[in-house]
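In this view, the complex is presented without one of its protein chains, the others remaining in place.
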Amino acid sequence: MKLSLNVRQWIGFFLMLTFSGIAFYLVMSIGTIPLWLLIMLLILAVIQATIQLVWFMDIQQGRRGYKWVTISSGLLIAGLAILYLMLLE
Amino acid sequence: MSFYFFGEKIRLVSDIIAGYLSIFLMGIAAVVFLTYYKKWGALWRYVKTTHHSKVGILYLSAGFAFFLRAGLDALIIRAQLALPQNEFWVFQGDKYNQMMTTHGTTMIFFVAMPLIIGLMNVAVPLQIGARDLAFPFLNALSFWLFLAGGALINISFVLGGSPTAGWTSYVPLALDEFTPATGNDYYSLGLQVSGIGTLLTAINFLVTIINKRTPGMKLMRMPLFTWATLVTSILILFAFPALTVALLLLMFDRLYGTGMLAADAGNSLIWQHLFWIFGHPEVYILILPAFGIFSDVITTFAKKRLFGYSSMVIALVLIGFLGFMVWIHHMFTVGLGPTSNAIFAISTMSIAVPTGIKIFNWLFTIRGGVITFNTPMLFSLGFIPSFVIGGVTGVMLATVPADYQYHDSYFVVGHFHYVIVGGTILGIFAGVYYWWPKLFGFMLNDVLGKWHFWTFLIGFHITFFPMHIMGLKGMPRRVFTYLPEDGLTGLNLASTVGAFMMGGSMMIFLWNIYQSYRHSPREVGNDPWDGRTIEWTIPSPPPEYNFARLPKVYSSDAWWQAKKYQNGRLEAAEELSPIRMPLDTAKPMLIGMFMLIGSFGIIVEVWYFQLVGLLGVIGLMVLHSFQDSGRKMVTPKTHPDEKIGGEE
Amino acid sequence: MMAEEKIVFSKEFTEEETADRVLGLWFFIGAEIVLFGCLFGVYLTLNNHTVPGESPGELFELKQTILATFLLLSSSFTCAQSFLGAKKNHYKKSFFFLISTFVLGAAFLGLEAHEFFKYVREGHTFTSSPFMSSFYILVGTHGTHVLAGCTWMVLLLIHLKRERITSYTKAKLEAFSLYWHFVDVVWIFIFTVVYLIGKAGIIY
Partner (left out) sequence: MEKMNKFGVILFLLLLTGCSPAKWDVLNPKSSTAESQLSLIQLSIALMSIVLITVTVLFTVFVVKYRKRPGWETETENQKPGDKRLEITWTLIPILILTILAVPTVLDTYKLDRETKASDGALVVKVTAHQFWWEFDYPEKGITTSETLHVPVDKKVIIELTSEDTIHSFWVPQLGGKQDATPGRKGKLSFVPNETGVYRGSCAELCGPGHAYMRFHVKVETESEFKAWVDGMKQPNKTSLTDSETKGEEIFKGQCLSCHGSQGLEPKVSGSPAPHLGDFASQKRIANVLPNNRDNLKKWLDDPRKVKPGAKMPSFKTDFTEEEKEDLIDYLMSLNVKEGEKR
């Protein structure tokens, strides 16, 4: 069953709040971050971003392919920049 | 003699006085000219315009004005370097660094880029069958932001000194600890403002090319110049934000006392990374449109279809992609480790493959053709061997251990001038000669054009070929002099002679424009070169809506096909109907002006200028938000020259 | 031969004009990704360039930040709802949710301003260390985007009030909603990378 955009946005909204809350709770209760928590936090952030990109930034008209092309190209270059800047230290 | 200007002491020495005098005299001359020939109205129409071809003309003329300025800098540089331990005027030490920096910065950001963007403005909408760019207001705004940025960098010379740290502006040298004069502030603000304009242009062209093509103009039917514009716009889109961040850090470090780029507190290499993440794609931003121009010109004057159209397109896209993956080759000597260096050496070399494909495809386009040697074609033919020299030295520079020898020597100076002058500048001239009749309705004189070409090409080789040898003889770049015992005198003298020859060649070009304006026959018709693409189907100069009826396109080289097989007529894709055109407005110019005032306020640290600039920009943008629905409904009439639709 | 000209102010956008705007905004967002990516890179590089007495762990007040996060995430939701309302030509819904978005965005800005003032009062100013500078630049650039979004919303509200739902206001709202969601995505990463990870510190 395909959910309507309205329902999906409500779900997305609550998911995002929950995930932020979980991330907050984990950090507050565990303190210094071990590797698994780091990965966990990043995954939670990526899921939230994906919810925004897919359910909230949902534009039905126009050329939708360019959305993903632009975002992935931007991320590629941003990722390279971050990688090499971090290697400096 | 000296005076204070917003806290900056300005010493009136001979070169500064000459600067003021020339600004003053040129201002007077402009006012007299405009009044005498009653051109104020025409100027005002250009200021208010948002139409792509007029904005293109604005870009081209501003670009050429900056070309003359940056060329003058080049002649000063060459005069100073003509002889060992020469003392030409005042241009040693800091003053030489000012000339060298303005030459590089202006040539790249305010000559090559605007001339290329100007040609894009002129040709791209016509080539894809569009009435205008997607966002005409934004297009005009881009131009005025570019002009504001260029003006900032150029006036700095008479307001306390130009930037001095080279066009790459490496920190810590560019921080106020080592260059306390305002010059580098002008650099950071000027490039920032014009960078915003360039970014907006890129978005504009991307949307235009993707959304505004005429029916049937599939991506793989677009002329190569339009393809190059598409790829270039993508490069601009993703490269310029890195420069924006770098300039932001530089500005905060210089003006607000932070220490992010300082060697002790922060990290100086952040600048190099960010700058080259932008800087290497920038090189391709300059050369790809030139590739596009050459493809279009060569096919026209060899009267032949482009050899290997699809591989040409793939090569363009590949070069664009790889352009982002090679920036470390500017930093081989920094010491980032052998793995980094080796990876980036290989990625750099791999760019030679798509470039090679392009070169051979051009050669095989010529093969079997019927070549006429008009001026645009001469510039395109001159490009091939010249650029190949620049290309092979580029591969040589990619071999890391050998690059330890070439790096920052005159070998590199020779290399990038072969690429930029032998590629971009020749491409710009080819494009200007090629599209001139479309823009103005008359041709540039071919005989003078050929003189221009030969003097320019010979001067170019005499100037830049010796530089490779100077590099191999141990001459570092950006030095204002050398010693007699270095054995560099003959080479430098030859180079200087060549530079002045190129200067003379530019005078021939200006003379050509004047002569052609006076004497060339008008009414060249819509297709003076027997062209292949659809910009040659409409009258020259085109009406403001370009196409009364949009054509329907069934192949690449649609116009050529139509001439061969359809009695020289293209099918129309629509009936004549009123066309929505944008309104003229002076708001873009005013936003540019307020940006200039605001940035100037930041440089001289005067709060009320900053406030005026900020409020002005925001106010105008708010105003525009309430006026952006205005359109001009133009009812077109078909022109007798129009080649779209059946015979009327 | 002369073409006829007539100037009109139409509050209807063609479908083409709307599509152009949306596509243009996508490309703008692509550029913004690189911009924020570089700012993140600078921040992560200068992360440990601190002066004694300041480190992310000692500085950040997470409780306030999670509140700000909830505000901004909610504003993203209301913004989406506002656009959804506009799509269904539901003026009141659209207007209400847009005002809510504005209020939430403004509240977020208020919290951020409060946070910055607190740091400055404690002596951690823009110039006190490269770490602080890069922090202020990264978070401040995001804040500037929120501020610009709020200004944009004021204009949109006026347009909406005057024109109700037309293709013209819809196009504007569509472009804005894309922008606003993107600003939100950036905040998610600032919250995670700067605040959460910064507060806790990483075990290597």
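Note that the chains take the letters A, B and C in the order they are written out, and that residue 1 is the start of every chain.
Note that contacts are C-beta pairs under 8 Å (C-beta built on N, C-alpha and C of every residue); 3 or more make two chains touch, one makes a residue touch a chain.
As the structure is a computational prediction, the values presented were derived from the model and not from experiment.
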item: For the chain not depicted, the shown chains it touches; value: B
item: Touching residue (missing chain; options B:359, B:573 or B:634); value: B:359
item: Residue among B:78, B:103 or B:477 touching the omitted chain; value: B:477
item: Residue of B:27, B:368 or B:568 touching the missing chain in the full complex; value: B:368
item: Sole residue of B:166, B:223 or B:582 that reaches the chain not shown, by the stated touch rule; value: B:166
item: Full-complex contact with the absent chain, from B:10, B:317, B:469 or B:618; value: B:469
item: Which residue of B:257, B:338 or B:619 touches the chain not shown here; value: B:338
item: Sites on chain B contacted by the missing partner chain, in the whole complex; value: 85, 92-94, 96-97, 164-166, 170, 172-173, 178-179, 263-264, 267-269, 302-311, 333-335, 337-338, 341-342, 345-346, 349-350, 352-353, 356-357, 359-361, 363-364, 366-373, 381-382, 384-386, 388-389, 392-393, 395-396, 398-405, 407-409, 457-458, 461-462, 465-466, 469, 471-474, 476-483, 486-487, 489-491, 493-494, 564
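Basically, only the chains that are shown with their structure count from here on.
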item: Between chain B and chain C, centroid-to-centroid distance (C-alpha), Å; value: 33
item: Two or more partner chains touched - positions in chain A; value: 63, 66, 73-74, 77, 81, 84-85, 88-89
item: Sites on chain C at which at least two other chains make contact; value: 19, 23, 27, 30-32, 34, 38, 42, 45
item: Residues of chain A that touch chain C when the two form their complex; value: 5-6, 9-10, 12-13, 16-17, 20-21, 23-24, 27-28, 30-35, 37-38, 41-42, 44-45, 48-49, 52-53, 55-57, 59, 61-63, 66-67, 70-71, 73-75, 77-79, 81-82, 84-86, 88-89
item: Residues on chain C engaged by chain B in the complex (per definition of touch); value: 1-11, 13-14, 16, 19-20, 23-24, 27-28, 30-32, 34-35, 38-39, 42, 45-46, 49, 126-127, 129-130, 133-134, 137, 151, 155, 159, 168
item: Chain A-facing residues of chain B, complex; value: 210-211, 234, 238, 242, 267, 269-270, 273-274, 277, 324-325, 328, 336, 340
